[in-house]
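My questions will all concern the structure given below.
Just one protein chain is left out here, and the rest sit where they should.
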Amino acid sequence: MLDKNGIAKRIAQEVQNGFYVNLGIGIPTLVANYVREDIEVEFQSENGVLGMGPFPFEGEEDADLINAGKQTITALPGASFFDSSMSFSMIRGKHIHLTILGAMEVAENGDIANWKIPGKMVKGMGGAMDLVASADNIIVAMMHTNKRGESKILKKCSLPLTGVGCVTKVVTNLAVLEVRNNAFHLLERAPGVSVEEIQKATEGTLVVNGEIPEMYI
Amino acid sequence: MLDKNGIAKRIAQEVQNGFYVNLGIGIPTLVANYVREDIEVEFQSENGVLGMGPFPFEGEEDADLINAGKQTITALPGASFFDSSMSFSMIRGKHIHLTILGAMEVAENGDIANWKIPGKMVKGMGGAMDLVASADNIIVAMMHTNKRGESKILKKCSLPLTGVGCVTKVVTNLAVLEVRNNAFHLLERAPGVSVEEIQKATEGTLVVNGEIPEMYI
Amino acid sequence: MINKTVNNVQEALEGVQNAMTLMLGGFGLSGIPENAISELVKRKVTDLTCISNNAGVDDFGLGLLLQQKQIKKMISSYVGENDEFERQMLSGELEVELTPQGTLAEKCRAAQAGFPAFYTPAGYGTEVAEGKETREFDGKMYVLEPAFKADFAFVKAWKGDAAGNLVFKGTARNFNPNMCGAATITVAEVEELVPVGALDPNNIHIPGVFIQRIFQGENYEKRIEQRTIRQRS
Partner (left out) sequence: MINKTVNNVQEALEGVQNAMTLMLGGFGLSGIPENAISELVKRKVTDLTCISNNAGVDDFGLGLLLQQKQIKKMISSYVGENDEFERQMLSGELEVELTPQGTLAEKCRAAQAGFPAFYTPAGYGTEVAEGKETREFDGKMYVLEPAFKADFAFVKAWKGDAAGNLVFKGTARNFNPNMCGAATITVAEVEELVPVGALDPNNIHIPGVFIQRIFQGENYEKRIEQRTIRQRS
């Protein structure tokens, strides 16, 4: 079973040379720490920076330089700043190759819900609706089940949707799943996790084809 | 009767303090020479400059600094350069207060034709269609009649239109006309020109109300 | 050069009235028009509709207007940093229209640029698209979103000049440029009002034509919302 850093580490393997990547708040932010150093990658933050670097050293924080999670950041050489309209031109125009974001629920048809729990929590969608509606390659980083042990990998989302039929891959603490043909296709198991355990934790249709390898982390 | 500079001089009186103005090619370009110096005005050229100044001194021409007529220009202090999309955001978004352009024909309903003579000449509309479709205040600078003495101030345009129902005023070598309620309302006569002469040169409906003053040039 | 300077924030906000629709730049607390917000608090204008990506925090930014219950309706993309906000929203005191961030930016830009509406894929198939026109282009579905209509836009820039030209800094740029010229009157406050001619015309982010009033701002706090650092190794 993976922890949050493990999920981030596994997702980092999906980041390819030459990719522009948008990282959501939470686990996705951690992905930057695990990307191979021998490939060229740039991180975009939708509030208006491309070429985002690590957090600043103490004393070097700048209120005018934050990421989409409002965290202080740095900019790498070759970075650029731009306005919100241009930022979403990059996203909507499919110039960003990979979007990694968290979710409360994912459905087997690729639907995703991550912005609202009616009557309980409404923080808003931020840039998530634009991201999932636009990107061709959307990886969801999440726990396979909620705190009550209920599956978040579903036949159908119960919460208000963020986007429809858009998720391409899900990486959880238990498994790597490809979303295709109205089903979750099991690609990899987390270390020490059996196909049966994954099956049990998955409410949506799970397709298991042949021997399922363990993740290489 | 006015010459081209006279028309420009008269139109310059329409330029008010605080106006952003777009000047078309030809007579309109001359208007800049006659604007009162005690008012604040900025000239926009739709190829991407606001705060356009006079032509450069010899030896100071810059291929990277031209106006919409492809003429070398200068930029005044406070000027800015921008891309074509933003330039037309200014125009379409009604941030430009006054558009002055030439025409081949103007009709009493405010239609204007200035970009094409079928079978003979097709230079294109450039930015004229955007300008006339967007601006609230459009003054046409033109000769009242063509080389064959035929009126260009018409009941209905015969040439392909540049815009519909948009012209607010016409200043010609003979008169100042306001376009309103499907008619040309005669506001002023050019020096030495009689109402009868204007009437004769005008094919469209001309409304003459009371005594018509001579222009003050 | 057309001079847009006003002497202070009081002059800059002349004409702001109850029940108006205001746009306010900034993302989180970065690049927010601090001076204009303070003055709105002082003026006690109420029943405001505020278009702003975020709603500030409890005691800063738009949170100050929420405390005073001056806001009737918020149009935002993310409001999750503010307890008073959540309280007012859940109790029904505050009307909230959540709008995807890119859509919010483009609704501003559409107003600035004279586009009446635009088609965006964001929100299709979600409750955001409910009651809205949708349409297919090239096999993909889009939602028609109208341009915003606002009375005042308040933006904050790093540098500006009397002609209204603006330059923003870092990610404090965000929504500010898109809101310039998107309201009837755009008011820019700047950290530094520089002499005309001091800004390189090639590096101006927003030409002065979009700005009606500009003033030298004061006492910027520029609060950091999430101070994150890494260890020196």
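First chain written, first letter: the chains are A, B and C, and each begins at residue 1.
Criterion: a residue touches a chain if its C-beta (ideal position, glycine included) is under 8 Å from a C-beta of that chain, and two chains touch if they have at least 3 such contacts.
Remember, predicted model here, so these are calculated numbers, not experimental data.
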Handout entry: Partner chains on view for the chain not depicted
Key = A, B, C
Completion exercise
Of A:Ile25, A:Ala79 or A:Leu187, the residue touching the omitted chain is A:Ala79
Completion exercise
Of the candidates B:Lys9, B:Arg92 or B:Arg189, the residue in contact with the absent chain is B:Arg92
Problem - Hidden partner interface residues of subunit A, rising order - result: 18-20, 40-42, 44, 49-51, 75-82, 85-86, 88-96, 134
Problem - subunit C residues touching the omitted chain (full complex) - result: 114-121, 137-138, 140, 142, 146, 167-170, 200-203
Fill in the blank from the handout: Missing-chain contacts on subunit B, rising order, are 45-49, 54-58, 60-67, 69-73, 75, 81-85, 87-88, 91-92, 111, 115, 122-130, 133-134, 160-165
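The criterion applied here is as follows: only the chains that are shown with their structure count from here on.
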Completion exercise
With subunit C ignored, the remaining chains form A | B
Practice task
Averaged over CA atoms, how far is the centre of subunit B from the centre of subunit C? Could you give it in whole Å?
Solution key: 36
Handout entry: subunit A and subunit B: spacing of chain centres that average the CA atoms, whole Å
Key = 55
Exercise for the section: Return the residues of subunit B touching two or more other chains; collapse runs of consecutive numbers into ranges. Expected result: none
Fill in the blank from the handout: For subunit C, residue numbers touching 2 or more other chains are 109
